[in-house]
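Take a look at chain A:
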Amino acid sequence: MSELEKYKLSFKDSLSLKDEDVNEKLEYNGVPEWDSIGHMTLMSKLEEEFNISLETDDIVDFSSFKKGIEILKKYKVNI
Partner candidate 1 sequence: MTIDQKKLKLFSSIGMRASFGLNCLDFVKDHSDMMILTSDVSTSAGLDRFRKQFPENFVDVGISEQNLIGVAAGMASEDYKVITTTFAPFQTLRCCEQIKVNLGYMKSKVLLVGLASGLVLGNLGFTHCSIEEIGVLRSIPNLKIIVPADAYELRKTLEYYLNHENQPMYMRLTGGSNIKQIYSENYDFKPGKANILKEGSDICFFSCGTIIGNVIEAANIIEQEHNISVKIVNMHTIKPIDREEIIKNKNFKLHVCVEEHNVIGGLASAISEVKCEESIFVKQINLGVNDQYSKSGSYEFMLDYYNLSAKRIADKVVKEIK
Partner candidate 2 sequence: MVVNKLKEFNIKDTQEFSYQMRKKILEMSYNAGSASAHIGGALSCTDIISVIFSKFLKYKKENLLWHERDRFILSKGHACLAYYAALNQIGVLNDQDLSSFEKDNSNLAGHPVKNLEKGIEFSTGSLGMGISIAVGLCIAFKKKKNENKVFVVVGDGECNEGSNWEALMSASHFNLDNLVIIIDKNNLQQTGTCEEILTTENLSEKFKSFNCFSSEIDGHAHAQIFKAISQNLNSPKPNLIVANTVKGKGIELFENKNEWHHSVLSKKVYDEALNSLNKNYDN
């Protein structure tokens, strides 16, 4: 599975979204499922999936699908 596929699957599983909802336009609070609880679930899933430990600032800054890709570069995850 490519990194992008793993990334998308993390969103799909933790936020209970359909394939078509997981795209570049997706952002925090943009769908009801991505609220504060959804966010914590997503962060945990990403940490598990990519074997990383996200810093608090990055958890707070992780405001969209696109932004997340940028943030994960810092952890040497290239999507």
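Criterion applied: all candidates are chains of the complex that A comes from, given by their letters.
Convention: a contact is a pair of C-beta atoms (placed from the backbone, for glycine too) under 8 Å apart; a residue touches a chain by one contact, two chains touch by 3 or more; residues count from 1.
These figures come from a predicted structure and were not determined experimentally.
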Task: Candidate touching chain A in this complex, from 1 or 2 - done: 1
Task: chain A - residues contacting candidate 1, complex - done: 32, 35-37, 40-41, 43-44, 47-48, 56
